[in-house]
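One protein chain omitted, others in place.
Here is chain A:
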Amino acid sequence: MASMFSSSKFSDSLTVVGVSLCSAVICEAISWILIYRTSSYKSLRSSIDKASRKLESMKTTTDSLKLTTKKSKTKKMDRVETSLKESSRDLFFFKFKSGAVVAIVLIVVFGLLNSLFEGKPVAKLPFTPIWIVKSMSHRGLQGSDLTDCSMAFLYFLCSISIRTNLQKFLGFAPPRGAANPGLFPMPDQKTS
């Protein structure tokens, strides 16, 4: 079976998958060293988990309360929500700084693969891609056969699927309660 795959016209796709898998492992190792093992990350993560659980339980009990108790409960919920947003923002910026190193590794790996497979289809698509996908799936390829798959698209699929599941498996996935505040977070209307 192995010889069947290696003699296939598109055996280069296995090289792309293999390189993507190795780079995902290296990136997670770098992230662990720079981010996940630090006490700052652990405390931020813990505070986000606690705040989101507290907010959930407060939301479910608020509906059945009297009006005066409801008002004070709503104020408490706003405070917890603000604290959750602040912790999420701190976590975002903390990961952002260290993520620059991971980004450099990914750019280098992509550049290496691009130099190896530029202009060469590495796989065949079993469907005709729509216009959004076409620009990536047919990137740098000659000819009009849109089912030829470039390294960029295959690498993109590998990156998303392998890295997401690897992070999930290792327990490095972002906490569910954390909202992504973006680079320019708006001030909280309720506390101003």
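One rule holds in what follows: a residue touches a chain if its C-beta (ideal position, glycine included) is under 8 Å from a C-beta of that chain, and two chains touch if they have at least 3 such contacts; residues count from 1.
Just so it is clear, contacts and distances are computed from a predicted model.
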Missing subunit (named according to UniProt) among the choices "Cullin family profile domain-containing protein", "Serine/threonine-protein phosphatase with EF-hands", "Small ribosomal subunit protein mS29" or "ER membrane protein complex subunit 6-like": "ER membrane protein complex subunit 6-like"
Selected residue (touches chain absent from view) among A:27, A:91, A:125 or A:151: A:125
Which of A:46, A:72, A:142 or A:165 contacts the chain that the document leaves out: A:165
Touch list for chain A against the chain that is not drawn: 4-5, 8-11, 13-14, 17, 53, 56-57, 60-61, 63-64, 123-130, 149, 154, 157-158, 160-161, 164-165, 168, 176
